[in-house]
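One chain of protein is taken out of this complex; the other chains stay put.
For clarity, chains are labelled A and B in written order, and residue numbers in each chain start from 1.
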Amino acid sequence: MAAYLARRLIQSVLILLGVSFITFLLLYVLPADPVRQIAGRAATAQTVENIRQQLGLDQPFLVQYGRYLGNLLHGDLGRSYLQKTDVAELIWSRLPASLLLMAGGIACELVLGLTLGVIAALWRGRALDQGLMVGSFVAVSAPQFVVGLLLLYVFAVRLGWFPIGGYGTFAHLVLPALTLGILGSGWYSRMMRSSMIEVLRADYIRTARAKGLDRARVILRHALPNAILPIVAMIGIDIGIFMGGIVVVESVFGWPGMGQLAWQAIQRVDIPIIMGVTLVSATAIVLGNLLADLIAPLVDPRIKLR
Amino acid sequence: MTEGRPSAGAGAPVLSVRGLTVSIGHKPLVEGLSFDLARDETLAIVGESGSGKSITSLAVMGLLPPQVRATAGQVLFDGRDLLALPESALRPIRGGRIAMIFQEPMTSLNPVMTVGAQLVEAITAHEPLRRGEARARAVAALKSVRISQAERRLAQYPHELSGGMRQRVMIAMALALKPDVLICDEPTTALDVTVQREVLDLLRDLQRQTGTALILITHDMGVVAEMADRVIVMKSGQMVEGGSIASIFAAPRAQYTRDLLAAVPRMGDGSGAIPVAKAPPVARLHDVQVGFDIRGGILQRVTHRVHAVEHVSLEILPGETFAIVGESGCGKSTLARAIAGLVPHQGHIEVAGKPLAGLTVEGRRAICRDVQMVFQDPMAALDPRMRVGDLVAEPLVIHGIGSPMERRERTEDLFDRVGLPRDTLDRYPHEFSGGQRQRICIARALALKPKLIICDESVSALDVSVQARVLALLNELKAEFGLSYLFISHDMAVVENIADRVGVMYLGQIVETGTRAQVFGNPQHPYTRRLIEAVPVPDPAYRRMPAARLTGEVPSPILPVGVSSVRVSLADIGGGHLVAIDEGGPGQ
Partner (left out) sequence: MTDVTASATKAPAGALRRLLRRKLAILGLAIIAVVVLGALFAPWIAPYAPEEQLFDGLTLEGAPLAPDATFIFGTDLLGRDLFSRMLYGAQTSLVIGVVANGIALAIGTLIGVTAGFFRGWIGGGLMRLTDLMMAFPALLLAICLAAIFTPSLWIVAMVIALVNWVQTARVIYTETTALAEREFIAAERTLGAGTGRILFRHILPHLVPTVIVWGTLGISTTVLLEATLSFLGVGVQPPTPSWGNIIFENQTYFQAAPWLVFIPGAAIVLLALAFNLVGDALRDVLDPTQRGRD
């Protein structure tokens, strides 16, 4: 177990190194010039050159990357070009809002997805099942900004049940979390349904029925824990999807999180922030995958970590 | 009504089935089946696949799959018709009064629940007991099925137990509430022969103690002969014949029963000459080892090795059938795969005088013309997207033999030879029955006119009557094409019928080898004896020697790196009959 964890952590660090290198390289070779953005349109060539030297952007690529990594080891993500503040600090201040949003999103998709999936499986082939499955298709086919704008229009603008945007109370959280979670709930309900249908055919379900157990117990105690196993592996992948999703959702609802920060930084080519957010996101994804793998043996005793 | 004559101690029947018809849509799976089951009695329902025997048992339990319905008849139990009862009224009967165990102990237990939880649940579903009491009952149930360290087992998960143990847990669960009827659906089919012996002994002992009436669903006439008081023979959903065990075996009335009994391979009636071989061997193995690495630790270094095949030496002579027999995990299939070049080996393997190691791609291909393989599951071994004619012609294409016309002709000849109609050449594998598919595989193996065909459990998945015909075909082809076979099997009776020479494999090594007469007539190694004694004998008159109840578990072939297994050395006890003389074997 300790050896497994150590190996996985080493792998994770290697993957993060790879992510940082590729991102850095992309930002280096791409045609956008951050110095132009900082200096403004009216700046003279001399000013531009001065800023470039100041930021060390005139140095060869590997030197720049090496310096970045060196700083990273001390937990220093660099300074924002435009906001002149510490990137780590900026991200840290935005992180709670994004985490809150993601937690809400995960709660939504799990509760909605798993419940509806189980219901569809149990009413398999009936109208309810078919309706739910068409619904799940619509959920996975709807871009988050459309869902967000629709929820906003109906529940905030028309009905006035929730605030139109902003941050602070539970009411502010509901619509963004729902927007973030609906896509996943579609996938989860489909997966849960097919997993459940498969499990209900298993020999051990027949054994459970042959023991004379009642239907509720057969489903809750025998089918459900087995049906949920393949879902656990999805947690890691989910976090990757959420990391993209928050950019859209935060933009639609004006949610002051990391997604907004990233979006503004991308528009202004504020490279340290882009790097920082990418790395934090990649870390979250890698940790999410690791977490999923660590949870798996708790849910399924047959899985051994080696 | 039923053909059954009253057996000893038969009073009013516990369970009676009257005119049971089970259908899927309008297609009947079981038609008009009637039988009575008396207290203390064991009734065997025997038949081949598709006979409806399992469906019958599920109908009695009310556990038919969706779309399958009991459309007529009655299942009378305790004065009530189970078919007419609602689910809620069936529940107390299921598990409480009528219990059932299934074929696959691997999949019949919930993998994510402990054995204890599953046992306790079975008990508390019917009796309102406290946790502690239920637990005590569970421990008692495990002890009654002779599971060692019963308390510790409660906390274990099914995957931590061996197949035989799992089936015993199933039996414990079924008998914990002392049901009136126990239905066993192929309870030992998935188990090794020595484990089957243990489970059958256990079932018989428990039945004597508790007086539970037993319905035994099986395809194995040996199991029937040993266990049953009465038999029902089924075919295509209908009862062909029913009667007492003695009458069915001694004087079967229906032709089908006679065919079925004739097809059953029996120990001790094999007859065949030992081939006089002066020619050089077709295949020669010297000190062959096959191992697989298991990695672990931070750097994924090799920590353990699976010692699948260890120091095997043997020779297969032209025109002979050499059988390797052993239980699951003994390495016999790995050995077959090594000779076929599918897994890398250490040591020396030589086919038709050419060593297998260090071959170029061309050399590898050339050697395929000398050695071919027929797998266990023909459906899995045939590419489902290709027409069978193309599949049989494919080896010719690969080796660039003949023009398309010639290949077609050759394929047609091969089809004739293995007994398949020519007009089926353009069909796909799934359109054939299991036996026909195996014939396709045999035709395919013959296409290159090899010297050696490896049959890896090639008849194990087939019904006995089909099995008998395929074995007969293999024997004809052997003479006609001058083939040698390496016949891998777990079935002692089949091996005794087909083999000229036999090697008994245990934990990756050959522990005894010799001619069939030597090994079966004068078994020397304790493991060989144990295998032979364990085989159920399809003769109700046969009385088994009272032997010690076997409960040994085969040790694991997985060892840490650096640790090597105990190597047995073989001694010739006369006439080429080699027996292991070590102490590390599975003595009793």
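Here is the rule we go by: a residue touches a chain if its C-beta (ideal position, glycine included) is under 8 Å from a C-beta of that chain, and two chains touch if they have at least 3 such contacts.
Because the structure is predicted, anything quoted here is derived from the model rather than measured.
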{"item": "Among A:Met234, A:Val269 or A:Ala292, the residue in touch with the chain that has been omitted", "value": "A:Val269"}
{"item": "Identified contact with the non-displayed chain, of A:Ala3, A:Leu16 or A:Ile303", "value": "A:Leu16"}
{"item": "Chain not shown: contacting residue from B:Ala136, B:Ala279, B:Ala357 or B:Ala380", "value": "B:Ala380"}
{"item": "Hidden partner interface residues of chain B, rising order", "value": "49-50, 337, 340-342, 361, 364-369, 371-373, 375, 377, 379-385, 394-395, 398-399, 428, 430-434, 441, 444, 448"}
{"item": "For chain A, the residues touching the chain missing from this view", "value": "15-16, 18-19, 22, 26-27, 30-32, 125, 134, 137-138, 140-146, 149-150, 153, 157, 194, 197-198, 237, 240-241, 243-245, 247-248, 251, 262-263, 266-267, 269, 274, 277-278, 281-282, 285-286, 289"}
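Assume only the chains that are shown with their structure count from here on.
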{"item": "Between chain A and chain B, centroid-to-centroid distance (C-alpha), Å", "value": "50"}
{"item": "Residues on chain A engaged by chain B in the complex (per definition of touch)", "value": "3, 6-7, 10, 202-204, 206-215, 217, 221-222, 225-226, 229, 299-302, 306"}
{"item": "Chain B residues touching chain A - in the complex, by the definition given at the top", "value": "61, 63, 87, 91-96, 99-100, 102, 104, 107-113, 121-122, 125-126, 157, 159, 170, 173, 295-300"}
